[in-house]
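Removed: one protein chain of the complex. Kept in place: all other protein chains.
For reference, chains read A, B and C in written order, and residue numbers begin at 1 within each chain.
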Amino acid sequence: MPATEKPTELRPFPLVLEIPVHWGDHDAFDHVNHTVPLRWFESARIAYLEESGMGHMMNGQGRGPIVASVTCHYRRQLRYPDTVKIGVRVASMRRSSMIMEQVAFSSQQGAIAVEGTAVIVIFDYRKQRPARIPQDMKSAMERYEKRPISIEPPLP
Amino acid sequence: MPATEKPTELRPFPLVLEIPVHWGDHDAFDHVNHTVPLRWFESARIAYLEESGMGHMMNGQGRGPIVASVTCHYRRQLRYPDTVKIGVRVASMRRSSMIMEQVAFSSQQGAIAVEGTAVIVIFDYRKQRPARIPQDMKSAMERYEKRPISIEPPLP
Amino acid sequence: MPATEKPTELRPFPLVLEIPVHWGDHDAFDHVNHTVPLRWFESARIAYLEESGMGHMMNGQGRGPIVASVTCHYRRQLRYPDTVKIGVRVASMRRSSMIMEQVAFSSQQGAIAVEGTAVIVIFDYRKQRPARIPQDMKSAMERYEKRPISIEPPLP
Partner (left out) sequence: MPATEKPTELRPFPLVLEIPVHWGDHDAFDHVNHTVPLRWFESARIAYLEESGMGHMMNGQGRGPIVASVTCHYRRQLRYPDTVKIGVRVASMRRSSMIMEQVAFSSQQGAIAVEGTAVIVIFDYRKQRPARIPQDMKSAMERYEKRPISIEPPLP
């Protein structure tokens, strides 16, 4: 998405993904079911990992992302037809995890409708345990974000 | 979609909808799960009903489409990242139903990957029974298709 | 579910729903996708509202539940075949909302695999705004929980 077309609310996000709302995303209350934005956010995170080059660094080493936790706030109901613009960024990181922030901007309503966070652990699927985020992956992330990523203290 | 950008395979379809493939559409065999194109086709049919004006004619009268049957053929495996172009058209109609044809064209592979049909009944949700397709709805369909729609004989 | 069959971890929950894990719930990392437990939790909340009689009190008045926010923690990977036991309870309430807690207990692993919370607002879908939780609904909830429900102070 050209920077000039980015709504102001999406400026902080290095990657913005456009996704059409489907009629089938509605539930019996006739709005988009609350689980659907979680799938949009997942798509945006995967795109982020690939675009930033981080995904490439994981491949072939048995490492990949795994979701440790999510939060999601629903500010506005979404309805078909609409196109959402999903913004995603890395907010901060720890030894083997990072906090990613995502928003869903409704083109119809001209406003952010949903926002969420996800704690993503870099996971060694062979050893079945978290893997340290190597320096080259952190560097790729910072190049992509065009800013330094703050390191959170270890969890108690 | 401008006609000039339409792949040849999509020329017969009055409506073409672009849908991004999501990473989460994959199943454990690491390709798009076979139920996902059915959702794409549903989205395309709903868009068809709205764009052709038929949806407008149903609203406020308690009538709506209901799926009586579907068929789907999977010619090629689909994988993320890709964008599918879904073509949809009405092939023929009966007293209260129509046969819709849909295809999913893979931009990555430059070929049709999935094709399917759906028998859609115009249903009176208040009376809970099929409703005759009125002449104005048939006319709207033919204007949208830019061709006459053949009438199938009644089912035995 | 008879109380005697309840795993200890599910004792605090007045309603426990058994749901089979489907093969198609897996994603490309070959475990249950992180959005699936959110659907399980939704099913359990709906069952709670119906079983407690609260759903009945909303019907016919245009009121219904709407999800304001969710959190979800993933402690263990889930895999097919398994049956999860979803526990759900109301933790506390405010003027027009309640905090519901849910857990997913893996029968295969004999442990809680996922836990989450949801802020559910009682919403007047006609007026499109939150509705006060009436006393009879609160009473139904307390009868069902067999304990008083604490009232949270208003949000600042």
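Keep in mind that, in the parts below, contacts are C-beta pairs under 8 Å (C-beta built on N, C-alpha and C of every residue); 3 or more make two chains touch, one makes a residue touch a chain.
Because the structure is a prediction, the values reported are computed rather than measured.
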| item | value |
| --- | --- |
| Option from C:R39, C:R76 or C:R94 whose C-beta touches the chain left out | C:R39 |
| Candidate in contact with the missing chain, chosen from A:G24, A:G55 or A:P81 | A:G24 |
| Sole residue of C:I19, C:V90, C:V103 or C:V121 that reaches the chain not shown, by the stated touch rule | C:I19 |
| Touch residues of subunit C, complete complex, unshown partner | 17-20, 22-24, 39, 42-43, 46-47, 50, 80-81 |
| Residues of subunit B (touch criterion as defined above) contacting the omitted chain | 29, 33-35, 38-39, 42, 64, 66-74, 77, 125 |
| Hidden partner chain, residues of subunit A it touches | 23-24, 26-28, 30, 33, 35 |
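Here is the rule we use: only the chains that are shown with their structure count from here on.
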| item | value |
| --- | --- |
| Core chain by centroid distance, with centroids computed from Cα atoms only | A |
| Equivalent interface positions on subunit A and subunit C, same or different at half | same |
| Between subunit B and subunit C, centroid-to-centroid distance (C-alpha), Å | 36 |
| CA centroid of subunit A to CA centroid of subunit C, Å | 25 |
| Set of subunit C residues in contact with two or more other chains | 33, 35 |
